[in-house]
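See structure below.
All protein chains but one are shown at their positions in the complex.
So, chain A:
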Amino acid sequence: MFSAAAESLLRQARDIQAEELDKFCSRASQLLRKEDSGPDATQALRRLFLIVAATKYSRKLEEACVDLLQSTLLRPTSPEQLQLLCAAVLRERAPCDSLHLPWDHIQDTRQLSLVASVLLAQGDRAQVSRVGQRVFRVLESRQPEGPSLRPLLPVVSKVVSLAPGSLHEDQTNLLNRRLGDWLRYAGLQQGPAPSPGGFFSAPKARQPGPITEVDGALATDFFTVLSVGQRFTEDQWLNVQAFSMLRAWLWHGSPEGPGAPDTDDRSELEGSTLSVLSAAAGRPLPPQEQLRERAFEYCQRLLEQSTRRALRKGDADLQKACLVEAVLVLGVLCRQEPSFLYRALSGLKALHARLCADPAWVRALLPTAQFFLNHGEAAAVDAEAVCQHAFARIPSEFFHSPALAFEFVQFCRDNLPLFGRNLGILRRSFPNLFKLLAWNSPPLTAEVAALLPSLVDASTAAEMLHALLDLPCLTAALDLQLRASPAVSERPLWDASVRVPSCLEAFRDPQFQALFQHLLRAKASGTVDRSAPLHQLLQPLAGCARVRQCAEAVPTLLQAFFSAVGQFADGALAGQLARLLLERSDSLYPVPGYEAQVHRVLGSQFLALCQRHPSLVVELAKELLEFVGSGSGVRGGGHVLTSVVWAIGEYLAVSWDRRCTVDQINKFFEALEALLFEVTQSRPSATLPKCPPQLIATLMTTLTKLASRSQDLIPRVSLFLSKIRTLAQGPAAGSLGCREDAAAVGRRATELLNLLKMPSVAQFVLTPSAGLSEPGYHRDTNTALPLALRTVSRLVERGAGLLPG
């Protein structure tokens, strides 16, 4: 509904031509020039805004019009609506070289703020500094009856975040003092009601009442953002704004923040000693320390206020946000002044205990854990218990909350350097982490992929590979877990349109308890269970949207996993993973399209493993023979089988591993020959699907390679290859694929046959020594095998006359 109407309006706005636009600008200028333009001018400006904003290309507006926009914005008597629209249009045109906004004479702070919004949008750091300076000039002038400072604080905050370090020290000190005062000394009486006026209004009705807490009790201490009243005074507003900008301001002003000049540790310690001494002596603290002290008290008060039971839902939500902010601010304060740590610790420990017990407050648990991670060492608090609790409980119980899942993964990523000893806890808890990923795969895939290198180590690699391959299965199991447990919220968290009574039955069946429990485990168990029976049981859920989304994420994760493992895997681990890879390639959860995607990745990764550890082929000879013989690898595009065959061809040679025997080569030869026979001679059927031509070509090449190493086999191969060539050129070439594919197969067969006529050349070409071959040998266009084959073929075909001897 919105789309259709919006679409046509946008199109109109975009299609307007230059002349029409000029006419429109003139009309708008006319309206703006009139003193009392009323709704017409507003309407015109709204259209102008749309015209400018609707297209990503710049619009040329008449200069006169732009000048008028600027002057309207600066004029103190313009109504708010017009000013807002002028500012909006000017901002939309940013960055604009011809901006001219002399604003020195403006007294109205609201107007100042509007002009600032235009200037800050230009993307010019010098301009941002100037804005900061101008705003501070207003802040410095002490006028108790002057314009409200409310609109200016957000400007200061923005300036500091865009251009840290643009303020002088005395300006910073001034704001430190003011912020401290606003945080601490806001009044505890409500704002006055607008007086109804008149002779009969009783004076008592005009008395403002006191401020209350969120649960209705009278305010027990100073005013904070969690204090409630009917109307608010100016200083109470400033209190809210001061707290809202507090964390960013503290951080930018600190020695580690980006803005402050370099100070060394000694002055930091001096500062804290000074503040302790000053407080003891009753003297006022220096501004920065004073602000910190006030901020600390404010946060402590918020912690206390968060224990109250709010009467309104909006306030309850705000309580949680305030609690999170208070913990974050305390974290910043403790980093800047270590003496705060000892004062804050007991409160935070009590808070942590309270949060663990109440699931409604779980969002505040992560910042608390963060605090203990940051400061645990300094305070001799064991962060391990906190981490244990977080990793064990949060993902299993709250995987269905997208916000919490996102925050948890961010928590892991941000704190990697801090985990230290506790990294082991994170690593062992990867199954729990995967639950978050399995349920919320679209937003979390990239994050977890970036996290994988730190998560995986030699002891968990195999288990993790199984877990990754079973990730969609985990999604299905989590779905069942939600269905089977009492409802957490009104609306079902699972897809209610999918009904799976058989799966639910299986989930509740004690026979399969152990399987499900293993899949839904929270910690790495070190054992590798077969999950194949679960694939069958959960098959009805394989088509549902969430499972499919998870399945789409798995190939990316597998790539990340293998590239991480490749960094440290030794021969033994590589062998274990390769075995696992082969084993699992035909035992995957039957999500549509999943097998093909995963096979693609597994195929290329198997090759990568063999490239790094060439002796794998000989070590895994038995498994590879089984794999080739099973014939199941042809399914799903045959990627894994193609890679296996290629790897056999490349690495089953004495030059790679001395244990390679002629007997082995012969055994492999027979198995591959049988496979090639099957795929070329039989018709495609349900059990043996259409064989991709790449596989046929690879099989032929590999057989030739093996023959070049064990030269008794050459006659057999030559015979077979000529049969295939005949087949490719004959009428029954359909089994080899389409015409081009069949022709390519025929050509390859010819090239290989020609090569085999010169056995020593064949050996050189097909089994290069280790020094010669690089990992990219078969990909390097200069030394690629097909090129070599073609060259040799041409030499042979042109006749013996060209060859020496």
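Everything below uses one rule, namely that a contact is a pair of C-beta atoms (placed from the backbone, for glycine too) under 8 Å apart; a residue touches a chain by one contact, two chains touch by 3 or more; residues count from 1.
Operating definition for what follows: contacts and distances are computed from a predicted model.
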Next item on the list: Determine which name in "AP-5 complex subunit sigma-1", "Piwi like RNA-mediated silencing 4", "Collectrin, amino acid transport regulator" or "AP-3 complex subunit delta-1" the UniProt entry assigns to the undisplayed chain of the complex.
Entry: "AP-5 complex subunit sigma-1"
Item checked: Selected residue (touches chain absent from view) among A:71, A:173 or A:244 -> A:244
Note to self: One chain is left out of this view; which of A:324, A:500, A:557 or A:672 touches it in the full complex?
What the structure shows: A:324
Item checked: Given A:493, A:671 or A:743, the one touching the chain that is not displayed -> A:493
Checklist line | Listed residues A:158, A:535 or A:579, member touching the removed chain | finding: A:158
Next item on the list: Can you work out which residue in A:136, A:182, A:232 or A:507 touches the chain that's missing from view?
Entry: A:232
Margin query: Which parts of chain A face the unshown chain closely enough to count as touching?
Written below: 1-3, 5-7, 9-10, 13, 42-43, 45-47, 49-50, 53, 56-58, 80-81, 84-85, 87-88, 91, 93-97, 113-114, 116-117, 120-125, 128, 151, 153-155, 157-158, 161-162, 214, 225-232, 240-241, 243-245, 248, 312, 314-315, 317-318, 320-322, 324-325, 328, 363, 402-403, 406-407, 410, 414, 440, 442-443, 446-447, 491, 493-498, 544-546, 549
